[in-house]
Structures are given as C-alpha cells and as structure tokens.
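Inspection log for the structure reproduced underneath, given as structure tokens.
With one protein chain held back, the other chains of the complex are shown just where they sit.
Up next is subunit A:
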C-alpha cells in the first residue's frame, strides 16, 4: 500500500529551499545549485522514497508576494493535509525578525489546517559563518525560532505535542544537510523500530561493529545498529555524502552494486540490499571473508523485504 506524505518546504526567497531539494532528491552537486533560478509560486515534486512511501514536496517560492498569497487566498489549499513543514531560514538574513514573523504566520496557518503536522526548521547556509562562531550563532537563531514557535502554538496547545519544533543547522557544502534530512526522513518511515531490531540481530550474528541501512535513491540513512560505540557521531552523513559524490563523479550509467573497503583493522561492505535500500556492514576483522559476508547479506535480504 502506498502512503503519501505532503511535505511543505517554505522560507524566505533565496534561503536555499530548491537547492537542498535538488541535492537530496535530484542528484545535484552543490556547485550546480548556482544555476537554479527563483521558484515561482509552488513547484510540486513527487519523490518515491523507500518504494511505497511517496513524498509529495511542495516547494513554495519565497518572494513576499507569493508568501502573502499563500497566507491569504491560498491558505486552505496550501496548508490542508500537511504531514510535514520544513521551514528554511537563511542564517545570514539581514531581516531575521521579519523572517520569524512570516514563520509565525505560516505556523499559525498550519496549526489551524493540519494540527498533526510535524515541523522542522533548518538554519541554512551555516558555511557562511566563521567556524568559531557557528555554534553560538546557531544557538541564538534557534532560541529565536523556538520562541516564535511557542507564540504561534500557544492557542493550539491542547492537541499538539511538537509545537516547539526541532532545529537543525545545515549547509549544502558539508554533511550537515544529510544529517538534517535523515532525521526528518527517519520520522516519516513507518516501522523503523522493527527494522532497527532486525538490524541489531543481524549485527550480532555477523559480529559486526555496525550496520547501516541507506535509502537507495537519496543515500539518506534510514536505520542503523551498532554493537560497539563509535566516537564520530557524524559518520553516517559523511558516508552518505561521500558515496553520493562518488556515484556522481563516476558519470556513468552503471548502478553502484557493491563496494568493499578494508585495511588491517577493519573491513566495510556496501551492498545493494532490498529494492529500495543499500546496506553497509562494518566488521572489526580486516580479514573477514568477502564471500561469507555477501552470502549473509543475501540471506538477510528476504527478512527485510518483508518489512517494506
């Protein structure tokens, strides 16, 4: 059974909504994004994610005249039946107060029309801030966003748990974009819990340090299981980013099927898994048998295909 999710992508003009959509779902690389023009009114995109989960992305143009329209004459059309609102802020915006007021109006309209929707805010273009100030600036912006979320949500508090939304910092030039989107997508995928249970069992059988499941088209992380703690908490996004860059740099029409990286202390396998996923298995043993691991991945496949 296919399930549709209406995802609104909103934010001020030039904040980078279309750029990030193109990178995540349309295989753009970051520097191609300079070619994108401004979005007029609403661009619709259907993205098949994990086979039967269809994300219906409404990329809403951010120019003020459009925004006014969305909030007044097209209010019902835009804000009805929304599952997710992703609101993008430009961290360098000179009129942050104004952006926040627009955000508040959007959130109010959303809460009236789709009270169950989840809201995520991205503080985008973080790469423009000097590295030492990034955390501080983000914290400040986040506090502002949360304050305005509260303002918008207060009258509706009764039926709403996630009135105060989640904030992410992001930039199209590093892995933070993947981090943000992975977290968002994670909340949209049904039975992630069961998948993680199964991955854990699989990891125990293989004696693997870590197993990660990626969505095939976007290479976003869906689920993972680790048996040994790893100190780098950004590793998933880094892998997503690296593999995607690699696939794009190949510039060929062949599909990536499998990959094996090893040195004396570990071996990692990336393999096609179910129709919609890739799996990555990390083993501590550098001499682990390729054939045996691939055999086991093949054996695990049917168990995960049943879940989708």
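Definition applied: a contact is a pair of C-beta atoms (placed from the backbone, for glycine too) under 8 Å apart; a residue touches a chain by one contact, two chains touch by 3 or more; residues count from 1.
Note that contacts and distances are computed from a predicted model.
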Consult the UniProt record of the chain that does not appear here and report its protein name from "Peroxisome assembly protein 22", "Roadblock/LAMTOR2 domain-containing protein", "DNA sliding clamp PCNA" or "UBC core domain-containing protein". "Roadblock/LAMTOR2 domain-containing protein"
From the listed residues A:194, A:275 or A:299, report the one that touches the chain absent from this view. A:299
Which residue, A:26, A:72, A:128 or A:205, contacts the hidden chain when the whole complex is considered? A:205
Touching the hidden chain in the full complex, which residues of subunit A are there? Just list them. 205-207, 285, 288-292, 295-296, 298-300
